[in-house]
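Here the complex is missing one protein chain, while the rest keep their positions.
Here is chain A:
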Amino acid sequence: MKDARIDRRLFLRGIGGVTAGVAAATALSACGTGTSRVASGGGKGGGKTVVVRDSGGSYGAALQKAIYTPFTQETGIQVKVLNLDDAPLLAQIKQGRPQCDLINNSMMSHTKYVAQDALERLDLDRIKSVKSAKIPENQITDHAVGSSFYGACMAYRTDAFGGKKPESWADFWDTKAFQGGRSMCNPDGDLPELEFALLADGVPMDKLYPLDVDRAFKVLTRLRGDIKKFWDSGPLPGVLLSRQEVTMSTVWDGRIADLQKQGVPVTRQLNGMRRQFQGYAIAKGAANADNAYQLMDFSLRAESQAALAKAFPSNPSSPLAYAKLTEDERNALAGAPKYYDKGFDTDIDWWLKNESAVTKRWLEWARG
């Protein structure tokens, strides 16, 4: 009997292990679960709460400081935060009981949600700031509005190449002139960096899409032996660079700013930066849709975007926001007008069609 009992416990633990990945993700986001649907009984627009989903971490802390707290001060509406992955959130929306009202997510994820019929169609008349902040046309869709973008660019140790500076992705691939290990992203972290390979191979920035996948992987193969680690989380490239594990890495722009302040000899190269937009949408069946509209309107204002940019290296989608920053603050951002031509926008339509196949091929390629 005793044996059997222990065995069952092992068995249950085993199951626990199986689901550990998902469970961990849920546990991490548990901080938001207590806040659900507080105002659902508040009647039409009478609720004084709005629940917003964001990805947490230092970005979440910056949003709290620069957006949510001032919003509550202005409107009296309490903002509760939910950190939840796409999969459980989509499941909630499908059941008709989303825990959150407003969703802060990548525009690519928003498009995936639309395919699942999980977002409310937006009434742009209720979001005045879209016009007043001059949000670019291509960042306004039927279901979501882009608020900022993040750039993936190159970061390198300034002490590694005897004063030489890598200028392009071709230099990133040139391990003779720029010696040392490399790091690039893993599909867990971001979209595979096929664009960088194509740029390194001489494809012009405006002719990238549709991506030539075969050619990109061929170019990636040339660098495979020098890639020591595929990073899967934002802070990792900085860690690898500061510990001299690698001399060059791809990085989310802004993630090495703290290292620079600490005096680590690293810097970024924005040539060939890949931009991906982040934006707001309202969950289908949101309990506090009116308040969600208000928070969305507030977040998209040029002043709010500028305030966020001061707290976190996110690049405002509103061109007016940059004028509200000091010269130094502006130039720290990859979105500053003087850098804008160095980068390109990710074609999310192409990636939506091809992400799954490329991810699978990436794994086959990386395992060699």
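Here is the rule we use: contacts are C-beta pairs under 8 Å (C-beta built on N, C-alpha and C of every residue); 3 or more make two chains touch, one makes a residue touch a chain; residues count from 1.
Convention: contacts and distances are computed from a predicted model.
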{"item": "Chain not displayed: protein name in its UniProt record (\"Putative spermidine/putrescine transport system permease protein\", \"Sarcosine oxidase subunit delta\", \"2-hydroxyglutaryl-CoA dehydratase, D-component\" or \"Glycine--tRNA ligase beta subunit\")", "value": "\"Putative spermidine/putrescine transport system permease protein\""}
{"item": "Residue of A:Ala170, A:Val239 or A:Leu270 in touch with the missing chain, whole complex considered", "value": "A:Val239"}
{"item": "Contact partner of the left-out chain, one of A:Lys112, A:His143, A:Arg268 or A:Lys284", "value": "A:Lys112"}
{"item": "Contact footprint on chain A, counting only the chain that is left out", "value": "1, 3-8, 10-22, 24-25, 85-87, 90, 112, 116, 186-188, 228-230, 232-233, 235-236, 239-240, 243-245, 355-356, 359-360, 363-364, 366-368"}
